[in-house]
Each structure stands twice: as structure tokens, then as C-alpha cells.
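Encoded as C-alpha cells, here's the structure I'll be asking about.
Just one protein chain is left out here, and the rest sit where they should.
On to subunit A.
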Amino acid sequence: MTDLWSLFLSAAFVDNMPLTLFLGLCTFLALSKRPESALGLGIAMTGVLGVTVPLNWLIYRGLLAPGAWTWAGMPELDLSYLSLIAFIGVIAATVQLLEMLLDRFFPAVHASFGVFLPLLTVQCAILAGSLFMVDRSYGFSESVVFGLGSGLGFAVAVVMLGAIRGRLAYADLPAGLRGLGIAFILTGLMSLGFASFAQMAMSQ
């Protein structure tokens, strides 16, 4: 139990997706101009990561990993090179499915952040979640916790940046720094802050 909890914390804070691993920065920067849209993106990310990482774990273990076909008499079959295509297919299908379900049962939720869902298909952070899961050979419960934790970390970071940038709309910045430039520098400062979490993890 404590292991899972520490994995959750490290996925959310120490290995924060956008701030320390540079993952999912395109949407991170594009949709953080306002705290409201940032919150929508954060919730969508948490949901999609929490679903796709365990799902891809099942697919990888059941179909692709070396030795997965032993029961069918093919113990040497190693399909792991197909994992990239399989993962992206699962992610695209999940995102589509989530969008349809939300539209059908929770139209209000869909209206507020449904527009972000299709974007998440090509979000590097989501694919990276599945690739890390294979790379670090997590178990099933670990993959659930890892997916939720990294989604939450992304949400925290994007909402914070959204809040800061919302205030900055009224600041008098040099013309060349407006928009993207200052967003990078802010992200760098936040990344410095998050670097202190790594120290905490080491001193434990």
C-alpha cells in the first residue's frame, strides 16, 4: 500500500510530466491561457491517462509481450515491436469512446471540456504514460496508480500555469516576450520549483 502511495506521489510530483519530463508541452502551452480551460484539460488528461495506461497494460501483457502466446503453443513469439501502433490505436479508440459516452450521458460535462478530448489522441504525455509503463515493467495495480498520478500531476501544473497566465494578461511585457516567450520562462520557473520535490524524494 505504501509503495503504491509513493508511486502515486512520485508520478504526480517528482516525475511531473510537463515540468520535468517535457511531455505534453504542446497542449500544456496552447490551452493554459485561462484557468478554466486549463482545468478542463487537466480533468480530461487524468481521465484518459487513468483509463489508457491499465488498458494498454492488459493488451501488452496479454498479446504483445515476449511469451504472451505460450498458451497457443508459440512461446518464442515476440510482438513487442508492435506496441507503438497498438498503444496509439487503443488511445485513439478510448478517447473517441469517452467523448461519445460523455456526450450521451453527461452533456453538460461534454460541453465544458469535450473540445479537448480529440486533441488528446496526439498528446505525447498519454502515449508516454503507456511507454513508461512498459519500460519500467509495472504491475496492473501499479499501472492504474501511475496513470492517475501522472494525470493529476499534469492537471496541477496546467492549472497553476493557467492561473498565472490569466493574471499576466494585464501585465506590460516587452512585445517579443508576449505569449509564448513568457510562457516558457514561467514554465521554467515552475520547473525549478518542482525540482525541489526530487530532493525530497531522495532525502527520504
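FYI, a contact is a pair of C-beta atoms (placed from the backbone, for glycine too) under 8 Å apart; a residue touches a chain by one contact, two chains touch by 3 or more; residues count from 1.
One rule holds for everything that comes next: contacts and distances are computed from a predicted model.
Undergrad: One chain isn't displayed here; going by UniProt, is it "Ribose ABC transporter permease", "PqqA peptide cyclase", "Bacterioferritin-associated ferredoxin" or "Na+-transporting NADH:ubiquinone oxidoreductase subunit D"?
TA: "Na+-transporting NADH:ubiquinone oxidoreductase subunit D"
Undergrad: Pick out which of A:Leu84, A:Met100 or A:Met200 touches the chain that's been left out of the picture.
TA: A:Leu84
Undergrad: Which residues does subunit A use to touch the chain missing from this display?
TA: Residues touching the hidden chain, for subunit A, are 19-26, 29-30, 33, 81-82, 84-85, 88-89, 92, 121-128, 131-132, 135, 169-170, 174-185, 187-189, 191-192, 195.
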